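One protein chain is absent from this view; the other protein chains keep their places.
By letter and in written order, the chains are A and B; residue numbering begins at 1 in each of them.
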Amino acid sequence: MWQEKRADLAASFALRRRGLAKGWYKFSRNPLSVVGLVVLVVIVLATGLASYITPYPAHAGPYTNFKAAGQPPSWEHLFGTDRIGRDVFTRVIFGYRFSLLLGIVVLGLGVAPGVILGLIAGYHRGTWVETTIMRVTDVFLAVPPLVLALAITAMLTPSLLNEMFAIALLWWPWYCRLVFAVSSSMRNQFFIREAEFSGASEAHILFREMLPNCLAPILTKMTLDMGIVILLGASLSFVGLGAQPPTPCLGTMVADGAKRLPGEWWSTIFPALAIVLVILAFNLVGDGLRDVFAVEEV
Amino acid sequence: MALLEVKDLCVGYRIFEGHLRVLNRARLEVDSGERVGLVGETGCGKTTTVKSILRVLPTPPAEVASGEILYRGADILRMSHRGIRDLRRREMTAIFQDPLQSLNPMFTVGTQLRDILKDSMGGRGRGRLSRREIEARCIAALHETGMPDPERIMHNYPSQLSGGMRQRVCIAEALSREAQLLLADEPTTNLDVTIQDQILRKLDELVDEKGTSVLIITHSMGVVRDLTQRMYIMYAGTMVETGRTKDLLAAPRHPYTQGLMESVPRLTGVGISDGIPGRIPNYLDPPSGCRFHPRCVHVMPVCKETAPEFFSVGEGHVVACYLYRS
Partner (left out) sequence: MPESILSVENLTKCFPTKQGLVRAIDGISFVMAPGDTLGLVGESGSGKTTTAQCIVGMYPPTSGDILFKGETIGAAFNRRPKHVKGDLRIVFQDPGSSLNPKRTIKQILSVPLAVHRVGTSRDRLARMKALLEMVELPADEYLYKYPQAIGGGEKQMVALARALATNPSLVLLDEPTSALDVSVQAKIINLLIRLRRELNLTYLFITHDLSLMRNVASRVAIMYLGKLCEIAPTVEFFEHPVHPYTKMLLSSIPVVSDEEEALKPHKAISKGEIPSPVNIPPGCSFHSRCSERGDSCAELDPEMREIAPGHVVRCNHWCGPEGE
C-alpha cells in the first residue's frame, strides 16, 4: 500500500518536473525573455535586500542633509542626490519595493474575484447569471480607469493602501472579461459536458476542469499587467495621490525632480528610467510566457 | 520525364524533446496527366510531404535534411522566392481538407475567385483578361463544379455556404487557373458520403477534361480507388508500396498494406481484423532498418539492419519489403 502511494507520488512529481523543463526550454528560445527575467530577478533580489545593499538605507526614511543636496551622479552617489540631499539610488531601490508591492497586492486583490466571476459567467453562458455579471463588468469598464482611481483616492485620504484599493477596484473587470471569453468558448467542449453528465459538482467543473485551461492567458496577462499597474501607481503618485512623503515612491520622485529640470536632471531621469526598466522586464517575461503557453505547431 | 519527382526526401523537426526524423527518403513521382494517390495514416508524413512540395513548411522547426523535389527537372527546394511564387501561380494548385480555412471569411466568393484569376491570368500586357471576361470565367468555373446558381453564389460569403458548396468553391478556385498539377490534401474528409460522392465524381470529370495531373493525399482507400490510376502507401515517412491502384488494392503485398486493408470495414460484412499491432513509431528514435519491423509479423533479422530497397512484384508494382527479395 505505502509503496504504491510512494510510486504514485514519485510519478506525479516526475511529470511536473518534465513540464517545467519543457516550459523553460520554450521560454529560453527567446533571449529577450531571458534578459527580462534576469532583470526582474535582480530587481526583486535588490528590493528584498534593500537595507543591506543600498549605500544609505537611512535615506529611504525621513532624512535631510541640505549640505549634500542636488549633487550630480558620482561614485559616492551613483544617481546623484535630490533637493534635500537624499541618495537617489537608494531611494530608487526602495521605490521599487513599493512599486512591486503595489503590483502584487493590486493583482492579488483584483485577479481572484475577476477570475471567479469570469468562470461563473462563462459556465452559465446565455443565462441571467452571465448577463448580470457581465453587465456589471461593463459598467466598471466604461469608466476611464485613471479618472476612477483619481476619484477614489481623492475621496479617501491619499496613501499607498488606498491607492492599491482604488487600482484593484479597476482591475478585476479585465480579468472577468478575459476569463469569460476563454471559459465560455470552452463551455461546449466535450470534457466539460462529460464532467456534467457524470454528475460532477459545479465547483469541480469550475475550478478543476475550466480553471487550469484559463491559467495560461491569466498568467500572461498578469505579468504584462504588473508593468501597467506599476505605471498607473506611478501616475497616481505623480499627481500626489499615492504614497505620501517621505515614503520613497518612483512616481513621487519623478514628480519632485521634474520641478528642477533640466538642471538636476538625475533626480527625475533615474527614477523614470527605473520605471521603464521594470515595465520592460515584465513585458519581456510576459512575451516569454506567451511562448511557453503557445500551442505547438508540430 | 516525370512532372513532379520527389527524390529521397528527408525532413525533420527540431523540438524540445529532440530531433523528429519524419520523412525518411520519401520518393514520389507524378507523370504528366497522371493521377496519383498517396495513402497513409495520421502522422505518417503525408502532410509534411505536401507542405514540402508546396514549400510552405515552417522552418524552423522543420528542416529539410536532404533530397530533392523536382518539378519539370527544377528543384523546388532550391528555387528563388520568385520562382516558387510563379510556380504556385501558374503551375501548381492545391485543395485542402478544410475549405473554411482556405477561404477568407471576410470576402465574397466572387471577390476571391476574381483575385485568383487576375493574379494568375491577369498581369500586364497582352493576354490580359478584361473585367467582364474574368467575371464570365468565374461563373463558368463555379458552374463546372456543379454549383447551382453560380451568379448568386458569387455574392455569398463562405460562411453562408454548406461544407460541400465551400469545397466546390475551392475546387473552382483551384481549377480555374488551369494549372498543370493539382495537390489535393484530404479534399473530402470533412464531407458526408453523398456529398463526397458528388464532389469526387465532379473532380474526376473536370480533371479528365483539363488533363490536369493530380496528387491526392488521403487516408481513405475507397477515395483513391475511385480517383487514381496509381497509388503510394506511406508508412512512417517512407513509401512502402506503389503500383497501379487496382492491382495494389486487389493484392496488397507489403505487410503494412495488408494490415491496413484488413482493417477497412467492408460492405460485405466479413468482420474487422484486429488492426495492426503496436503503433506508429516515435520519430525521435525511429526503428533501425525497415521502420515497420517492430510491428511486422514476418520480421526477419535483415529487417532490423538495413532499410529494404524496392523489389518488383508485378508490372509497375514495387514493394519495399525483404519478403519479395528473390
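Keep in mind that, in the parts below, contacts are C-beta pairs under 8 Å (C-beta built on N, C-alpha and C of every residue); 3 or more make two chains touch, one makes a residue touch a chain.
Given the structure is predicted, the values throughout are model-derived calculations rather than measurements.
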Among B:S176, B:Q196 or B:T212, the residue in touch with the chain that has been omitted: B:Q196
Contacting the left-out chain in the complete assembly, out of B:I139, B:L249, B:C303 or B:V318: B:L249
Hidden-chain contact residue, picked from the options B:E41, B:E91, B:E135 or B:D204: B:E41
Residues from subunit B at the interface with the omitted partner, ascending: 41-43, 162-165, 192-198, 200, 219-223, 225-226, 249-250, 259-276, 279-280
Contact footprint on subunit A, counting only the chain that is left out: 1, 4, 8, 11-12, 14-15, 189-191, 193-201, 204, 208-209, 212-213, 215
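In this text, only the chains that are shown with their structure count from here on.
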Where subunit A and subunit B are represented by their mean Cα positions, the distance between them in whole Å: 49
Subunit A residues touching subunit B - in the complex, by the definition given at the top: 22, 25-26, 296-298
Complex interface listing, subunit B residues touching subunit A: 13, 15-16, 20, 58, 61-62
